[in-house]
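Below is one structure, written out as structure tokens; comments come after it.
Yeah, one chain of the complex is gone here, protein chain that is, but the others are all in their spots.
And now, chain A:
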Amino acid sequence: NMSLDEDVQRLLIQFRDEAGESLGSPFDVPVTITPDKLQLVCNALLQKDEPVPLAFFVHDAEIVASLEKTLAGQSVETEKVLDIIYQPQAVFRVRAVTRCTSSLEGHTEAVISVAFSPTGKYLASGSGDTTVRFWDLSTETPQFTAKGHRHWVLSIAWSPDGKKLASGCKNSQIFLWDPATGNQIGRVLAGHSKWITCLCWEPLHINPECRYLASASKDGSIRIWDTLMGRCDKILTSHTQSVTCVKWGGDGLLYSSSQDRTIKVWRSQDGVLCRTLQGHAHWVNTMALSTDYVLRTGAFEPAEATINPQDVSGSLAELKDKAQQRYDQVRGQEPERLVSGSDDFTLFLWRPAEDKKPLERMTGHQALINQVLFSPDTRIIASASFDKSIKLWDGRTGKYLTSLRGHVSAVYQIAWSADSRLLVSGSSDSTLKVWDAKMKKLAIDLPGHADEVYATDWSPDGQRVASGGKDKCLR
């Protein structure tokens, strides 16, 4: 009703996207406008085929009920134009996992690593009984048992095309497996002198054949393996202590974090050390790249997921293009961001391609940080720590958002759902908790494990969560 509108205060607003570019020209809206109406207007301005769900922020506060309420605490000048930042949310929604569909037994020792393939079709788990097991997700039964390792399988990594699985063990050997048959591909990759801490494949958009694999080890070196020829291509030595994590970035850079308190940036082309990022006061335990999720899923688009996960089809060139597109979309205009968590209870946010100095130091945890992860849309950083809490930070600036408390003992691993709305965390108190990232609250509690939960993963198609732990069973 026009008469009602006239009584209400009106404001000039200007829509801006996250990078700061303005959309359309400023116009006038009543202060009582709600996010739905803002969404209609914004979608009309964006002129897209399908309406995209959006979230609106003014002065870093989200508009939940109406513009008036959000501005209640802030002094607003009606003469100036107010900037409203819009963020497109993922079109698809992932439903929260509510219950345990099955408990997969079969391992004879603790399950120490769990990973879904990039399309969500296969599930692999590595365990202390030296085997890697593949599980059939549709029937939830064991599919293959890959034997070959002689010691605990510490880390597993899927190639971005989902056709190979690399597993590293405590005897410093790396095996490659074919998930379709459960057999070993090629030769054993041996070369490290101490156990393997982390494995990372080369991103799909750089090389669609998924040929190169980087492995980090306790002996302080990083080896790049040529999986086709079955030999070591490059050895990157510079760290003086164990390398805890290695990540292959999408821009031709390799990042490695180590117990010697540094993070080193290498050029993946020739293995030359570019930069050393210093700042931490104790071991750097974990790292996460803003483009992690996209690099992991390669050419697979979670929005296109079907109930029965399928392998991504298409020629190598097609896959490469798709992967490149997705990567560019997530990355945007800015260089990749890297967040590192350490034993000194702090996290650092870096822009490793540009600067040696950190963007932000994120403090607040009261015990060592075990894992950090960017949300798939790179807006939120979640950090899991031994002080029983998970903290959420803003993905771009590193500002503290909130703490998620609920676990009664150390939180070991976390995993984001593909739409960045939900977060699952596994802890040593044998429970998993699903948190709603928007509400910043606990959504669902998943008890059921008999002992500590060592590994957690959310499938990229958003349908399932897998967790494995000390009680030798996978749920």
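List of remarks:
Heads up, the rule we're going with is that a contact is a pair of C-beta atoms (placed from the backbone, for glycine too) under 8 Å apart; a residue touches a chain by one contact, two chains touch by 3 or more; residues count from 1.
Operating definition for what follows: contacts and distances are computed from a predicted model.
Of the candidates "Aspartate aminotransferase", "Exosome component 7", "Ribosome biogenesis protein NSA2 homolog" or "Small ribosomal subunit protein mS23", the chain left out of this view carries the UniProt protein name "Ribosome biogenesis protein NSA2 homolog". The omitted chain makes contact with just one of the residues A:Thr70, A:Ser117, A:Thr130 or A:Ser172: A:Thr130.
Note that of A:Cys198, A:Leu277 or A:Met362, the residue touching the chain absent from this view is A:Cys198. The omitted chain makes contact with just one of the residues A:Lys80, A:Arg150, A:Arg267 or A:Lys440: A:Arg150. Shown as candidates are A:Ser221, A:Ser242 or A:Ser375; the residue that touches the absent chain is A:Ser242.
From the options A:Ile33, A:Ala110 or A:Leu446, the residue with contact to the unseen chain in the full assembly is A:Ala110.
Think of the hidden chain as still there; on chain A it touches residues 109-110, 112-113, 127-130, 150-152, 154-155, 170, 195-198, 218, 242, 244, 259, 283, 285-286, 370-371, 410, 412, 428, 454-455.
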